[in-house]
Every structure is written in C-alpha cells, then in structure tokens.
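For this depiction, one protein chain was excluded, whereas all remaining protein chains were kept in their positions.
Moving on, here comes chain A:
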Amino acid sequence: MLPTPYVRCDYDTVYEPSEDSFLLLDALEEERASLGATFQDKLSIVCELGPGSGIITTFMMQNGIPTKDKSIYLAADISPWALEATRDTAKHNSCNGTYLEPLQSDLASCLKGREVDLLVFNPPYVPAEHVPEAPRMGEDHRMWLDLALLGGEDGMAVTKRLLDQLDNILSKKGVAYILFCARNRPEEVAQRMRHNGKWKVDLIMHRKAGWEVLSVYRFCRDNAI
C-alpha cells in the first residue's frame, strides 16, 4: 500500500481528509498501473477540482500518478484557504520538485478546452437545500467549509454542473475519477452519462463509511479505450 501524505491544516477553514478522501486515494492506487500505461511517454495534465487540504494531489505527485516526471498538476479550488493548504501539504511532503499550480477558479471554467488528461473530484456531495455562496471578505472564515460539503439537491448540484462540462474539459484520452455518496444516486447518474452515448462509466471502488456508502466512478470517452 502506498503511504498516505502527511497533512496538517486548519480544519476550521479546510476540509479534513476523511473516508471519502481515502477512498479516492485507494481508487487511484488501484488504477495507477493502467493510468501509467495510458499516459506513458507524453506530458499529462492532471487537474484536481476542490483539492481542500491537497492530500489527493500530493498523493498523485508523490507516487507519479499517472506518470513520474511527466505530469503537471493543476489544483483548482474556489477557496483561497484550500489553495494555501494544498501548496503547504505538497511542501510538507517534499513535492517541491514537481510542477504544481494552485488556481482560484470555479470548477474548471478557467481551463482551455479539452486539455485535462486526469481529472479528480471529491465534490461537495452532502444533500442540502442549496449550494452556499462563497463568503465575502470579512465574513466568518468557517463558512468556506460549507462550500466543501454542501451539494444542493441530492448533493448533486455541483457534480452535475461538472458532468455537463466534462466533454469540454477532458482531452481525447482523458479520464475522470469522481466520488459519490449513495444519496447522490450514482447508478442513475452513471446510466444517464452512458445513455447520452459519449461516456464509458465504471464503478471502481465502493465502501461503507459509517452510515454512508461512498463510491468512486471512472468516466472516459466511450471511444477512448
């Protein structure tokens, strides 16, 4: 088993690595060999959306996912606290020599189309009445944490927005790993994505975590494999 990065952040403002983060790490570890084979020899653009503490991006950098020394890592978060934390976590784990760029952005809306080869997203997936707005300057910092958690209707508001853009984000061979909880009704989401004809969707890993069932799905273009 690959080691888990060392993380120490201010958990009043940044999401503390939890079962969902660890499930994504395990899924990426399981996929490591096949990702390495898919992306060998070429430059890979890796993008994590909502990196929070930065544990997942750091894990990918440490373990050369998808490729060692041929990947650049973009970490896009709406929260400035998360971006600082991501930078710090990479540093604490001696990843200074790897290309990491924190970007303050709403999902991938600032990225040039179809450039991302590996996308990872642990979204705000908790069902809630609505997705909170970003706190303004001077408002309580802890409000940033709600943004990391609350996902609106079915907990799917943010993930759905991302899935709608996926075709425009992923490169031709691009792969996305997205985390769901059971209340997101991921099998229905997967079916919908498959039915629009473009996507191959596979359940990579699932796990019971307390009273939640978490799962990681892989999305890629139907003609990519």
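Going forward, contacts are C-beta pairs under 8 Å (C-beta built on N, C-alpha and C of every residue); 3 or more make two chains touch, one makes a residue touch a chain; residues count from 1.
We take it that contacts and distances are computed from a predicted model.
Asks: Just to verify: the chain that's not displayed, which of "Mitochondrial import inner membrane translocase subunit", "Centromere protein H C-terminal domain-containing protein", "Geranylgeranyl transferase type-2 subunit beta" or "Multifunctional methyltransferase subunit trm112" does UniProt list as its protein name?
Replies: Of the names offered in "Mitochondrial import inner membrane translocase subunit", "Centromere protein H C-terminal domain-containing protein", "Geranylgeranyl transferase type-2 subunit beta" or "Multifunctional methyltransferase subunit trm112", the absent chain's UniProt record gives "Multifunctional methyltransferase subunit trm112".
Asks: One chain is left out of this view; which of A:Val14, A:Leu35, A:Met60 or A:Leu83 touches it in the full complex?
Replies: From the options A:Val14, A:Leu35, A:Met60 or A:Leu83, the contact with the absent chain belongs to A:Leu83.
Asks: Have a look at A:Val7, A:Met60 or A:Leu74 and name the one touching the chain we're not showing.
Replies: A:Leu74
Asks: Of the residues listed, A:Glu115, A:Asp146 or A:Glu187, which one is in contact with the missing chain?
Replies: Missing-chain contact among the listed residues: A:Glu115.
Asks: So which bits of chain A touch the chain we can't see?
Replies: Contact residues on chain A toward the absent chain are 41-43, 45, 69-70, 72, 74, 78, 80, 83, 96-99, 101-106, 109-113, 115, 134.
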